[in-house]
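Apart from one protein chain that is not included, each protein chain of the complex appears where it belongs.
As written, the chain order gives the labels A, B and C, with residue 1 at the start of each chain.
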Amino acid sequence: MRIRDPIHGTIDVSGEEKAVIDSRYYQRLRHVRQLGFGDLAFPGATHTRHAHSLGAMHVASRVFQAVAARSHLPEDVRARFSAAVRLAVLCHDLGHMPLSHASERIAPSRASLRLPAWLDAVAEGEQATHEDFTAKLLLDSSLTPIIEEHYDSLGITPAAAVALISGAKPPRAPNFSHAGVDWTPLLRAIVSGELDADRMDYLVRDSFYTGVNYGRYDMDWIVSNLNPAMKDGRAYLALSRAAAFAFEDFLLSRYHMFISVYYHHTSVNFDYMLRRYYEESPGEFEIPSDPEAFLFCDDVALWYTLRRSKNPWAQRIASRQGFKLLAQFTERDVGYDLDVLRSALVTGGFEHFAVESRGVLSKYFAEGSGGPSLFIIDASTGRLTEVARYTPLYQRYSGAVRLSRLYVRPDQIEDARNLMARLLGQAVQS
Amino acid sequence: MRIRDPIHGTIDVSGEEKAVIDSRYYQRLRHVRQLGFGDLAFPGATHTRHAHSLGAMHVASRVFQAVAARSHLPEDVRARFSAAVRLAVLCHDLGHMPLSHASERIAPSRASLRLPAWLDAVAEGEQATHEDFTAKLLLDSSLTPIIEEHYDSLGITPAAAVALISGAKPPRAPNFSHAGVDWTPLLRAIVSGELDADRMDYLVRDSFYTGVNYGRYDMDWIVSNLNPAMKDGRAYLALSRAAAFAFEDFLLSRYHMFISVYYHHTSVNFDYMLRRYYEESPGEFEIPSDPEAFLFCDDVALWYTLRRSKNPWAQRIASRQGFKLLAQFTERDVGYDLDVLRSALVTGGFEHFAVESRGVLSKYFAEGSGGPSLFIIDASTGRLTEVARYTPLYQRYSGAVRLSRLYVRPDQIEDARNLMARLLGQAVQS
Amino acid sequence: MRIRDPIHGTIDVSGEEKAVIDSRYYQRLRHVRQLGFGDLAFPGATHTRHAHSLGAMHVASRVFQAVAARSHLPEDVRARFSAAVRLAVLCHDLGHMPLSHASERIAPSRASLRLPAWLDAVAEGEQATHEDFTAKLLLDSSLTPIIEEHYDSLGITPAAAVALISGAKPPRAPNFSHAGVDWTPLLRAIVSGELDADRMDYLVRDSFYTGVNYGRYDMDWIVSNLNPAMKDGRAYLALSRAAAFAFEDFLLSRYHMFISVYYHHTSVNFDYMLRRYYEESPGEFEIPSDPEAFLFCDDVALWYTLRRSKNPWAQRIASRQGFKLLAQFTERDVGYDLDVLRSALVTGGFEHFAVESRGVLSKYFAEGSGGPSLFIIDASTGRLTEVARYTPLYQRYSGAVRLSRLYVRPDQIEDARNLMARLLGQAVQS
Partner (left out) sequence: MRIRDPIHGTIDVSGEEKAVIDSRYYQRLRHVRQLGFGDLAFPGATHTRHAHSLGAMHVASRVFQAVAARSHLPEDVRARFSAAVRLAVLCHDLGHMPLSHASERIAPSRASLRLPAWLDAVAEGEQATHEDFTAKLLLDSSLTPIIEEHYDSLGITPAAAVALISGAKPPRAPNFSHAGVDWTPLLRAIVSGELDADRMDYLVRDSFYTGVNYGRYDMDWIVSNLNPAMKDGRAYLALSRAAAFAFEDFLLSRYHMFISVYYHHTSVNFDYMLRRYYEESPGEFEIPSDPEAFLFCDDVALWYTLRRSKNPWAQRIASRQGFKLLAQFTERDVGYDLDVLRSALVTGGFEHFAVESRGVLSKYFAEGSGGPSLFIIDASTGRLTEVARYTPLYQRYSGAVRLSRLYVRPDQIEDARNLMARLLGQAVQS
């Protein structure tokens, strides 16, 4: 099967993959928008995790083929590794909840999913995350036998896909070794790492759909400079020195996308209001732990519920009448002090809320076991350097985003602006 | 206000327009996808009429400004004409029903909308169309006072917008004259005509989101070659001879988009199934004639209803398990005969359906009153030629699309293919 | 080696190809602009045959790989066929003369090139064409041993490349057979045919560099729908029915590019003046038949010569002061009559010239031996139809371009315009 994609052109899909894509679990992603409330700020950004996951699978193949072309892997091993990576990337977002990460706050307990014990090693808390749901759907839903039926002859199990996605190690670990070298670190780096297919697709895709340029980077050049690097009997993903600058550009693209798109003040606004709705009207909308029920837990269901709710935050969201942005600033904006502004608002009787968006851009920065997910390789000498040590930008931009916002009830915005102008005017004069 | 758009970059929005856009009627369009079921065929094509209408408004301005720059209209008249055209284009899709034109089949009677009598002249039948709903929302909903409040000082009424959209003439016709010349034909040509802002936006937009190239044409060149042409005291839209080829390319883009996208076999498939659902389960989903109720009559509501329906067609749609395409052909495909194939399927006991997609690409071709919506102008002589007479392609492609498809129940597709191969093999040999 | 290209991204180049590209013959193409005088009309269009030929080679690979993936050709045969096609496409423009096809008028006699007799079958006349020069450089220059050295182990000779480019049959014909099937027609169709790599690259490239949209077509879709079709022991290039519309779009792209770019009135103007220079100052600039001398026969040499010439046409070209366009028209422009206009200009004492641009867009239309270069294939039945019979657009657009222009000496243009307006005014009234 071939699927037309505005980013990558024609995406080829194998018979096995078609079976997964045609499943209701994958089709559910048609109704989970990639950017949650992002289309409220960027009307063009209505793209879904369905299309993103297809695109990421395509990118994963491009990366793997580029790497494999510089290896001595025989054809049949390549085919199997490739199929495993593609499956993992295709399925990596299956467990995403409706509209926004805010919905993770009402996720059921991780225990209720009854995941196998070997996944406990990568658990992040007591509440189920979208990664937990992804694992659940792969390992214990009506999707499971579909994968088993189609991937058995390739020696790929649902657990292998979960292992590549999560980094956890199932009891009978999937065998990704050849000629004494374990390729797991490299395959995993393609699925989830500093330069993984997920990020490589979403930066370009989000940029394309929002109309914001920042997400563009030089995918061609990066892909054509990726290599397998052997170290202590394991294969790692390594970027040629000649593409180090392209990688820096990729890092900065991500940084700018966070500031401009992912942390856009409108998304932050509605995320916050959704959180308030969940807090104030518990039980109106729920994330079911049962896979069959989860099938219809998507944006459609959430919008439908919000519309019928009596909760004022839900009504604000449903009618798209958020609070108004009063001020936004970073640490570089002299004269802005969140505490001072807030107490003035309290004193003045303004209904308002403040949100701080701060993010660790790279969860891989201080990664523990398994080693770094990306090396820089010097072609002349074969020397490997961890990317975090090679690129000064890396450290600088791996945790740097921090944005403060104040929002005020719409009918109070003019008065609040006047108040703020007085306050800031004072700040300037002093 | 400025809105970021992936097609046009930054779209400027005036204060009046912001009031309309912020209304719940306009916001409703966020949940009406532009291509209905089109994203089932093209996963990237999740764009909405919300974004399209903003884009079309932007294009309308570009066209009007290009034309006005070659006129002697004074600044204040320009501003008023521009605001009127922009408002009309912004609102032209407000009445679209959920998901597809198929939903128009269950629209209420036109009478139930209680539209003013002057609109009867452009009525197309007894059942309300989306144009009727657009008129209703503009003339008689809570949106009406919003427009009145913001546009009164510009001398623009809701009825004026409806007049530009529909071509009907309200009792107190809006005055679009200046210095003895009536600019109505030109303004109307921008809102709805052979080369209107609607088409100019949707071709590029649909092309962009589907990833299909056909919709690209030379918008810059066309816009910069548009002129006002005076004839019998009226101003018409006229394209310089130098851009006649660009216009042909535009026509062909549209033709290819119909074949490749708008009549894609998957869209046609689901449209047909939706129609069957509406026929078999009347009343489950309804299009309300009350504007307030219409506010939540969108894709969300329809998807939600389909999921909960017991109707087998609804279930097929909700689980995206359509019938399978057995054959598609045009008149140029020798050996295919729809009647022969169908009777063989009936005899063989195959559950199936056939759909013929045929379209009159240009409703303006045999236009009656008001004259043609586009002329070709010869700069040397000022001579005007109706575009339909100038461009041979026009006649050829104005009504030419016709595609036949046969769909079969999924479990029968293999047998049906074998049957067809036998039949066609015979056809070839004979 | 990898080369960065703005159209195709990264172009991979093998060691053999690098040797050819590094040769002075290939490097010469850096100074032969693809569109001759085209950059006078489109300032961005400074691209060269050097870049185009690399791009065409890349496209050829994409096409061949798509086709081969649907064949049973073993890996080593694929590699050899691919290398042959790539070499032929890479070299197909080596013999192009400076700036424009106008330079072919001063080419030496074909006899002076002393080409082997087997090429006589494809000779077009007594004067050498750029195809003859290409054959000369491949078969009898210092490039010849470079190709022999690098391609010998692949069983590919310079004569094989010439055979694929020209369609002629060398005495010891290159063996492009496998398992009893002769793949020559298919390989040749990729090098030179209705849908060859040359056209597939130049349409997109010329479109990209001129900023004109017409040359865009759906390359991805076409490539992914190309198949090998076996008939009478020979393999042909065949396009799936599903991409027939994409092919029509390709045809029309070409048609519009001819009208808008290749026959742009400025290019036609300077081409004509260059022809006049060649006629009036024979011998000032010559096309040498000796390959070594041909190495420096490029745009640089011609511009340098033009600047130093005393010939008035050369001076006009060198200072870019062409005649002025007075009128251009096609058969659809009522009231224009070339003969009438010309005799009025003669009578009025206007220095002027007229050029008619007419082209047979498809030289393959009435192709004799060897069969058609492209079939449409019906996947259900395997039936093949010649593209010329399948697509009505084909016949319509294969020979249709005809544009008439009149140019006048710059200082006379105002008077000439007045004269013409009077004449055309009369034409309109009568």
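Everything below uses one rule, namely that a contact is a pair of C-beta atoms (placed from the backbone, for glycine too) under 8 Å apart; a residue touches a chain by one contact, two chains touch by 3 or more.
As the structure is a prediction and not an experimental result, all values here were calculated from the model.
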Touch list for the missing chain, restricted to displayed chains, reads A, B, C
Cross-chain touch to the chain not pictured, restricted to A:Ala173, A:Met230 or A:Leu252, is A:Leu252
Touch with the missing chain holds, among C:Glu17, C:Asp39, C:Asp198 or C:Asp333, for C:Asp39
Of the candidates B:Phe64, B:Trp221, B:Phe250 or B:Tyr263, the residue in contact with the absent chain is B:Trp221
Residue positions on chain A contacting the omitted chain are 212-214, 216-218, 221, 241, 245-246, 248-249, 252, 256, 259-260, 327, 332-335, 378, 380-381, 383, 385, 390-392, 417, 420-421, 424-425, 428
Chain C positions in touch with the non-displayed chain are 3-7, 9, 22, 24, 27, 30-31, 33, 39-44, 46-48, 50-51, 54, 208-212, 296, 300-301, 303-304, 307, 319-321
In the full complex, chain B touches the hidden chain through residues 2, 4, 9-10, 220-221, 224
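By definition in this document, only the chains that are shown with their structure count from here on.
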Chain centres computed over CA atoms; the one at greatest distance from chain A is chain C
Distance between the CA centroids of chain A and chain B (whole Å) is 35
Chain-centre distance (mean CA atoms) for chain B and chain C, in whole Å, is 40
Among chain B residues, those touching two or more other chains are 212
